[in-house]
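Below: one structure, written as structure tokens.
A protein chain is absent from this complex, but the other protein chains hold their places.
Labels for the chains are A and B, by order of writing; each one numbers its residues from 1.
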Amino acid sequence: MNLYEFSQRALMTAMLVYSASFFIYMIALGGKKWSSRKSPERTQKWGWYGFAAAAVGLAAHVTFFVTRWMAAGHIPTSNMYEFMTMLAMAIMMAFIVIYLIYRNVLLGAFTLPLAVIIIAYASVFPSEIQPLIPSLNSNWLRLHVTTAALGEAFFAVGFTAALVQLLRVVDFTRTDKAGMRARRWVESFLLVILIVVGFLISVFSFRIAGYEVEYRQVKVSVDQFGQQTTTERLVTYNLPPIVKPHGGEIMAADTFLGTTDSLFEAPSWLKGVNADRKLNTILWSIISGLILYGLLRLIARKQLGAVIHPRLSDINPDDLDEISYRSIAIGYPLFTLGGLIFAMIWAQVAWSRFWGWDPKEVWALITWLFYTAYLHLRLSRGWIGAKSAWLAVVGFLVVLFTLIGVNLVIAGLHSYAGVS
Amino acid sequence: MLFENTKCECGHQNPVGTVLCEYCGMPLIEEIKTDPASPLEMRYDGMARRSQKSNPNLVDRIWRFFSSVRVAVWLIVLTLIGAALGTIYPQESTFINLKTSEEFRNYYKQEYGTMGEIYHALGLSRVYESWWFVGLLVMIGTSLVICSLDRVLPLYRALSKQQVRKHLQFITRQQVVYQGPEPQDRMAWLDKFEQALKKKRYRVWRDGDALMAEKNRFSRWGPYINHIGLIIFLLAILGRGVPAWNMDQYITLYDGETQQIPNTHYYVKNEKFTVEYYSDEELPQSLKGTVRPKLFNTRAILYECTANCDDPSKEPVLVEVKKHDIRMNQPLTYKGLSLYQFDYNDKPKLLSVSPVLVDKTTGEKYGPIHLSIRDPALTYEAGPYTLTLKDKFMDFGGFDSEGRPMSKSREPNAPAFIFIIKGPDLPENGETYIYFPNQIDKVRFGQDILNKALVDKLELRVEGMENVSIAENASTLNVRMDRAMPFVWTGAGIFLFGVVIGLYWNHRRIWLRFDDGVLSLGAHTNKNHYGLKTELAVMMNKSGIEVTVERLDNRRKTV
Partner (left out) sequence: MKVNRKLLQYIVLAAVLIVGGYAIGQSLYHPSPVIAKGSSIPDFKLVALDGSVHDSAAYAGKPMIINFWGTFCPPCREEMPALQSIYEEYGDQVTMIGINLSEDKVTVSNFVQQVGVTFPILFDRNRMTEKKFGLRQYPTTFFVRPDGKVMEMLFGLPLKEEQIRSRVEALLATS
């Protein structure tokens, strides 16, 4: 087994151990409801077991990182797969720091699944080691990516604490207008999480089944001089086609539900690299997310938030509020340094301009501005509690858009990620 | 006009608008006076900020507007939204070839349909240079200055002359409070507590049996330092717009070519450009066999002109000042000037040929003569023959409307030389000879037919590739000068410093007093109450008073 295979095994181990840690944390929490022995000592004890498991998982994760580094000859942060796995590692590091300060078991129960989901999402992308193109071969780049990821990791932990705080604080028994609205927001948010899970489940299920459909699309375009150009494009779908490429004809296809036909055809005005395949993937994610949600609602027979909410009633929301804020306060200077300053230095050295209003740069700035507003509202305007929690949640969505959305939706110098 | 009573019961006269007495801390404002349980508003230690005056004039109103944090947050949010709008479609600045508004409108309409047209019409295709975006940044800068000035002065005053003995209400309405029976020996306990405090790096002041402890005051200046950093940063960015302070141009140089950097006295030479590719061993399976560049390198020399610099009729005298291998991420820098590797093209260019003149009757070869494609010399000697260059075409082909031969372009795609050859056995005025260095052109244009007068006597031809000089690559360098950059980095660095000391350290203060056998202790921090409570509990336990973290919590309940 060579170094690369070893590193892949280490990552798989990390993911499994993180899942185990998650279950231990659930036991630590659930004990209050299931066991007759309601003791904070018991919770704390199981909390430490969960923490130990998380630490072991992180050790395996760091092993993955180091061995992949050795195998590749350069720090593994240069494509989507490497970056996301590194981000998950940073989130676990941030979690360890915050946990050691606050010893909050609930944080563990929600942060670990986040790390697992991120690793799973990373695994959608090709994991092969690729050589660096010259423009990416710089120490400033390494500093930029790792420091920014560390800052974002703390934002992620802040997001987790804020999410739990909202689940705790939004009153799911209220039926007045404002109360219903708050409940619906939280519920929609849980749905979004399920859509992400749905995406992962769909992609991996069909990948394991080896499903593939190949289309050939012929495009004829006329430019301003009246010249006609014909381009041929081959595109492969790894999910059954709900939406097939405009005017695409099937070259080779596996059947799904007994057919190779698609439900719709992508409209001709849909532009962008692989826009039709991306749209198909998005539709699959939404549908599987909705199915998951529907099933869970059927089992629970009420809003999912209402299921979780009572289980959290023993938690002091002020603690979560403080954890959330403190995480973001720790992450903000790191993000400023890594996501903006190191990025500017690297851009200056590599492309001779420290800021070019590239979409990725702009969204990093937007993330920074957002958290600046968060800190000002919190520190100078006294925004604490649910208001601040919502901001922390939205802030992380902005971070995710900066990391993933910009590559997928917008093109630019920065989109070197690879696969959609 | 309503006169507010601002004289505290302790005797101190406070400025109008003071929330907590500057001297003893007693709450002055009516609303907070009447609710004894609510924690105190401790912002700026309750001091009056200059902008809260009655009867403001225009200047006051503008000042108050910009000193408001609510306004600042709005400005941040608007900038955020504006920046996001600019990412929907590529901005105008990304298109190097389009220049006029008309061209952009057509492009957006063509590529993105009506949405694109609207986008362009609203000016969203050039957000970051637009007047309103710049205006937002200007307002943020203004807000930074005014917010800071408005707050830093009262804060400095509040923190530099603090009273040790505070009013009881001030103490009992902090967010971290302890009240309990006083310990056996008041003074002994105070000493012990002071020890515990000093161990945790607090500065301690005593006033009889009252005590005040403080640490990390420097962290309060963090926000103002980071604001200064941002102001410097913004000013530096503005400074970059001044033409004398920045330059951004591109130069394309063939291997061996030297060119002047426009608007300067510097010249740069591309000695050789090389590109290295990853070998198959270095590539993963899926990429094997593909061409993936590993390294771009331009061996460059920078010269400075020392004489004849402005005289186009003379050759400038150049002195070498710097030699450097320019690569991605490794520019050549010299006195504020930076040369970056930008691009390259591998279209080879014929530089010169050195043909020999062959006497076809005797087989003798004369020469070789060195023929430069660009700026060739006008006369050449080859043995007994003299060749005078009469005309030259870079890209031979075609005739103009008068039937005269002409070049199709300026590029050396099909160079042709027309010589007058004089020498033995030739007419006195010489014979015309047309020469095509490229074999393919020789054939295409029928060199031998055109030269029928000489075709049996003489031939000019190149023997061997070593007599041909070709430049394989052209390297494009980006030349930049940015005098404001040091200030950009300074501003950013100061900002980071301010943010770090403001967020990673917390300003903590503890006050205590004894009244009728009761010890009252209050503590305040601007952030991280959890840490304060934990630390205080540890210190109090060390001093002999048993207390838990929960017991100390006096916060207002969050919703």
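FYI, a residue touches a chain if its C-beta (ideal position, glycine included) is under 8 Å from a C-beta of that chain, and two chains touch if they have at least 3 such contacts.
Please read all numbers here as calculations on a predicted model, not as lab measurements.
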Displayed chains contacting the withheld chain: B
Candidate in contact with the missing chain, chosen from B:Q13, B:T306, B:S409 or B:Q439: B:S409
Candidates B:P312, B:G363, B:G464 or B:G517 - the one touching the absent chain: B:P312
Which residue of B:V134, B:A188 or B:A453 touches the chain not shown here: B:V134
Residue among B:R203, B:R374 or B:R444 touching the omitted chain: B:R374
Interface with the unshown chain - residue positions in chain B: 50, 59-60, 62-63, 99, 129-131, 133-135, 137-139, 141-142, 145-146, 149, 235, 238, 241, 259-260, 262, 310-313, 374-376, 378, 389-395, 400-402, 404, 406-410
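The criterion applied here is as follows: only the chains that are shown with their structure count from here on.
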Inter-chain centre distance, chain A versus chain B - centres from mean C-alpha coordinates, in Å: 28
Of all residues in chain B, those that touch chain A in their complex: 43, 69-70, 72-73, 76-77, 79-80, 83-84, 86-88, 90-91, 93, 106, 110-113, 128, 248, 278, 282-287, 292-296, 327-331, 338, 340, 342, 478, 480, 485, 488-489, 492-493, 495-496, 499-500, 503-504, 526-531, 555, 557-559
Contacting residues of chain A [partner chain B, same complex]: 101-102, 126, 128-131, 133-135, 137-138, 140, 169, 224, 269, 271, 317-319, 321-322, 325-326, 329-330, 332-333, 336-337, 340-341, 344-346, 348-354, 357, 359, 362-363, 365-366, 369-370, 372-373, 376-377, 379-381, 384-386, 406, 410-412
